[in-house]
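Here it is, the structure, as structure tokens.
Excluded from the complex is one protein chain; the other protein chains are retained at their positions.
Every chain is named by a letter (A and B) in the order it is written, and numbering of its residues begins at 1.
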Amino acid sequence: MAIQKKQGSDRLLALAGWAYLLLGFGFLLLPIFALVLFSFEDSRLPTLPWTGWTLKWYNFLLSDGRLLEALKNSLIVSPLAAAAATVIGFFAAYALNRFEFWGKKFLSILLIVPILIPPLIMGVAFLGLLSRVNLQGQLLSVFLTHVVILIPTAIALITIRLAQMPSDIEQAAWNLGASEWQALFRVVLPWSIPGIAGAWLLSFTFSFDEFVIAWFVSGFQPTLPVAIYSFMAFNLDPSLNAIGTIIFALSILLLVGVELLLIPLLLENRSNSKQA
Amino acid sequence: MANSIPLSKPSSNLQTKTPNESSLLRWICLAPAVIYDSLLFLLPLIFLIWIGFWTVDNYRLVPGFSLSNYIDIFQQFFSKSRYAYAILQSLWVSSTATFLTVLFCYPFAMAIAFVVPVRLQRLAILLAIAPFWSSYILRLYAWQTLLNKEGLINSFLQTLHLINQPIEIVFTQIGTRIGLIHYLAPIMILILYLALQNVDRSLLSAAQNLGATRWQVFWRVLLPLTRPGIVYAAVFGMIISLGDVLSGIILGGGTGKSIFGSLPLFASMILNEYAASTNLPRTSALATILIVIMVLILFAGTKFSQSNQ
Partner (left out) sequence: MVLSQPHTQLSETNPASSHDLELVDICKYYGPLMVLDQINLNVKAGEFVAIMGPSGCGKTTLLRVIAGLEGVSQGHVLLRGQDITGLPVNKRNTPLVWQSFALFPHLNVRQNIAFGLTLTRHIKAEVQQRVQEAAVMLNLEPLLDRRISQLSGGQKQRVAIARALVTKPNILLLDEPMSALDPHLRIRMQGELKRLQQALSISFFYVTHNQNEAFSMADKVVVMNQGRIEQIGTPSDIYNAPATHFVAEFVGNNNLFEGEVVEINNQTIQIRCAQGLIQAPYRDRPHQIGERVTVVVPADRMVIASTGPIENSIQATLRAREFIGSQVIYYLETSTGQEIKLIQQQSLNESLNVPINADLQLSWKVESTILLGERSVDAP
């Protein structure tokens, strides 16, 4: 009797869990569905009832050009900033992972803290400095500043990967005659590839979506979020949904990458150790 | 015990001899990050605080040391621009939004960790963090179209005759919070899920074996064990929402209504003031004040978590 009762309440609890998950996912994914759906709706106002399918908002987007220009800017600056941050982050993560030295703790904090400072503050600060050296208001400014906030992400992710590396294999390389640099490039670097790829992906996403800093420093070469922001001040129409859908399609591509690289890196640590 | 450590771990990095003991490798590896962050992180921050003491004359920055920005700001603390109220509004909205996000995410992460079959958990996490990979500003726009008076949600509820008048959500701080919760939730779910994953399942069944009810297992075992994850998630949520400008502007309409009245958030205010005036010294002074507030919160947060342990 007691066992049956317990099983019954277990099932009830599981049911409640699934119901909660369903509601939660509804909340999390609702805006994305709305974005994609209403980019194909005829009416200017995204409401029910459904008025008909159209592609005119995509046409509108293509003919207008402002958002596409900004998308182009973003697609130039974000991959480059992510790449620069990943390279800098890899070397820093390697040194922090391998060496002990005086002031290491302070240095690790210094290298991680930029991500903890709100971008609003960083945006004002960057503008203050860059305008003194006439580097404000260009794509280069966005690149330079985004690298700062992306370095911590890169270091954190690559450190996760490096921490999983058996210290044996670097020593084995030395033992077989490799110099420190040879071991770094021929053993440690290949080992870190998943971490590096994950770091680049996440950095790219952060940069691509970053608004405040870019708003302060990008000037006449706005990135996509900045252009959307100024676009919204004048026209609220479904071409925003259209660009949103395009971005979401891009994101799905990214997500496949994430599924393949980032999640295994974060979660598989455990299952590996189980097998061992 | 201390003596036995080198014996049992002779391969520790401290003792290992490397191909070149005095090599410059570590400094060469660290140099790019250190130089970059010194020039483009520390320097701008120092500059920010310094510029707060500059003045503007005829649209030109005048370096110097003047307290006029701060005097002006503090004179307007309770009148005209009413910065104090904006700070209060910011603290109120961020703390409630953070609290609600934790409240939403903890059971969600729990459901993924305990109800969803293991092989599907990864997919569930991936779905949960999916919003994070789409544009934040466009998600806010989507929420705006969903929540406004003629929006999907209001028209849906009216069709069902659940309400007669459309509910006002957009351009209130409730809207701001919805935007913030939606922004924070994916990362918080991930943090809390990882925290829950680290809990040893055998502890839970052991507690149940000892006669604890589900509630007791939750309150006396699971919650205490995942407390660091919760604190971590809450501090993270607080910092992000205090510094966020977009939700307050797009969903809160700049000066959204809350129980304190129609007041802007401090962060949105800084952005809008700069957009209107391009007065960098004054904006820098305001940003410096925001830094002070955050440091105080972080300080209080660490004090709080220490005193509880």
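Assume a residue touches a chain if its C-beta (ideal position, glycine included) is under 8 Å from a C-beta of that chain, and two chains touch if they have at least 3 such contacts.
This is a predicted model, so every value here is computed, not measured.
Looking at A:N59, A:N175 or A:S230, the residue that reaches the missing chain in the full complex is A:N175.
For chain B, the residues in touch with the chain missing from this view are 3-4, 6-8, 10-11, 15-21. Seen across the whole complex, the unshown chain contacts chain A at 166, 168-169, 171-179, 182, 186-187, 190-191, 193.
Methods note: only the chains that are shown with their structure count from here on.
Distance from the chain A centre to the chain B centre is 16 Å, each centre being the mean of its Cα atoms.
On the chain A side of its complex with chain B, the touching residues are 13-14, 17-18, 20-21, 24-25, 27-32, 34-35, 38, 45-48, 87-89, 91-92, 94-96, 98-101, 107, 110-111, 114, 116-122, 124-129, 131-132, 144-145, 147-148, 151, 155, 167-168, 171, 174, 178-181, 183-184, 205, 208-209, 211-212, 215-216, 224-225, 228-229, 232, 236, 240-241, 243-244, 247-248, 251, 254-255, 258-259, 263, 266-267, 270. Of all residues in chain B, those touching chain A in their complex are 11, 13-14, 16, 18-20, 23, 25-26, 28-30, 32-34, 36-37, 40-45, 47-48, 51, 104, 107-108, 110-112, 114-116, 122, 124-128, 130-139, 141-146, 150-152, 155-156, 159, 182, 185-186, 194, 197, 214, 239-240, 242-246, 250, 267, 270-271, 274, 280, 283-284, 287, 290-291, 294.
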